[in-house]
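Mind having a look at this structure? Questions to follow.
Here the complex is missing a single protein chain, while all its other protein chains stay put.
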Amino acid sequence: METVSFILFSFLGALVMVGSIGTVWSRNPVTSALFLVLNFFALGGIYLLLEAQFIAVVQVIVYAGAIMVLFLFTIMLLNLDDEQALKEKFDLQKGFGILLGGVLLVEVLYILGLKINLPQKSTTLTPVEIGEAKNIGRELITNFLFPFEIVSILLLLAVVGAIVLAKKNFSPNT
Amino acid sequence: MKPLALLVPDALTATAVPVQAENSWVKAFESLEVFGVPVGIFAIPAIPLVFIALYALYVGVYGERKVSAFMQDRIGPNETGKWGLLQTIADILKLIQKEDIVPIAADKPLFVLGPLIIFVGAFAAYAVLPFSSEFIGADLNVGVFYAVSIVSVEAVGILMCGWGSNNKWSLFGAVRSVAQVVSYEIPASIAILVGVMMAGSLSMQKIVMSQSGELGILHYAVFQSPVAWIAMIIYFIAALAECNRAPFDIPEAESELVSGYFTEYGGMKFAMIFLAEYASMFMTSVILSVLFLGGWNSPLPNIGGVALNDWTSGPVWGAFWIILKGFFFVIVMMWVRWTFPRFRVDQLMYLCWKVLTPIALLIFVFAAVWELYVR
Partner (left out) sequence: MPEIGLNHFLVLSAILFSLGLFGIMTRRNAVVVLMGVELILNAANLNLVAFSKFNGTMSGVMFSMFGIILAAAEAAVALAIVLNIYARFKTVDIGEIDTMRE
């Protein structure tokens, strides 16, 4: 069983990395977006490995189904493909980006290397129960009721904001 | 069950023992090994795949041609084989022989991957369809939700097809199609939630089990709540739109867009997109019958000593009933296709956002109140 989960983790982890490297490196935004879809799918698989079935499905439906469709739609509406004027040259900014990303990565890996132990299991919930829709629903309307309401307002604001911004003649003070 | 009890004598509602789904066939397959190779694991997904192929051949293509011929007072295929039964095989042979063309201007990886993703999206949902009380690919505790989410992946495949073809009709078709699929997911999901709420579970087998009983059809969710039938109709309309079937076949409207996002496709790639369409038709039909029409439960009631329900229940009967229900809705979809004219693109969006979604939300609230205080 451990061997199976190790192989699965390595495979999905490799897919996640390929997906994210492809996203940040590829020149064509459409290719970037499709690598990102791959990344999201592999992450969904990793959530399944963590026995969070509900989160895995939410990941697929929200990211791969909705957010990526939005991204692809925007890219196609802007028709960025024939606009290669956005030259991504290797300049100071890129060097700085590599430096900062690399330093951060090393730092985080170093901290992980210290092997800080988490507080041990504080509940009797099994990992499968944590990922179940029933328990998530119960938490949402008990302990997390306030964040739940706030998030619903946030979503409403996002909908209203997106509609206002997407109106054809949106022009502040002109 | 209160309203039901008023309608029928007490003797009929006594001792209703729900059927338990054991998934024993799947377990038997899982442990099947030949020379230490776990063949059974591969057999479980292969069974729905073979089923899709046979169904698409006979109920899909042949059935659609015969239904359309009947609606238009024609005979339909009748030359190849008895009653034209071999016509679809001849069609498949023709499609296989065709040259596999990739247009020069096309974006090759996207063009090739697009149909695959569309088919995988349609086929992956079959993993959670309960074909019988003993056979379901994976009895996930988020089954219905999984089916809804994996179908939305088709949208990415459609965009890849449309963009990769590098053809303006394809791109228009893809953009329209994706807008349609994404919008209709909302009323469809709310309608599904009504069914899920009545069963109290997201697992397909549990939803079906909650609708079994001695009275057959009267235990079905659609008769358990005064608004469930509205949710069922909303889901059916949304399913038509999600499968891009007429009257919502705007993405492939021949008179406007040649044939939408698959204009440039031919041969096996076209066959794959075609197969995915029929596969998702059956898939949505099965989800509809699982949520509202009892899945693999027999519709016949026990009447006194004539135990019709007991006689027509069991694993094999279950497979018969659910496939029959699925085929029934597939035929209804064909009937609708050859009856109604196509919607315009703005009418389609109007129907989704200003008619179906508000009605679905109202029904959702009403169904919740009904579940809490009446049933």
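For reference, chains read A and B in written order, and residue numbers begin at 1 within each chain.
As a working rule, a contact is a pair of C-beta atoms (placed from the backbone, for glycine too) under 8 Å apart; a residue touches a chain by one contact, two chains touch by 3 or more.
Please read all numbers here as calculations on a predicted model, not as lab measurements.
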Touched by the hidden chain, restricted to displayed chains: A
Contact set of chain A toward the excluded chain (per top definition): 2-3, 5-7, 9, 13, 16-17, 20-21, 23-24, 29, 32-33, 36, 39-40, 43, 46-47, 49-52, 54-55, 58-59, 62-63, 66-67, 70-71, 74-75, 77-78, 80, 83, 85-88, 93-94, 96-98, 100-102, 104-105, 108-109, 112, 115, 118-125, 127, 130-131, 135-136, 139-140, 143-144, 147, 151, 154-155, 157-159, 161-162, 165-166, 170
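Everything below uses one rule, namely that only the chains that are shown with their structure count from here on.
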Quick one: which bits of chain B touch chain A in the complex? Just the residue numbers, please. 107, 110, 140-142, 145-146, 148-150, 152-153, 155-156, 159-160, 163, 171, 175, 178, 182, 185, 202
Please give the residue numbers of chain A that touch chain B in the complex, ascending. 30, 34, 37, 53-54, 57-58, 60-61, 64-66, 68-69, 72-73, 76, 132-133
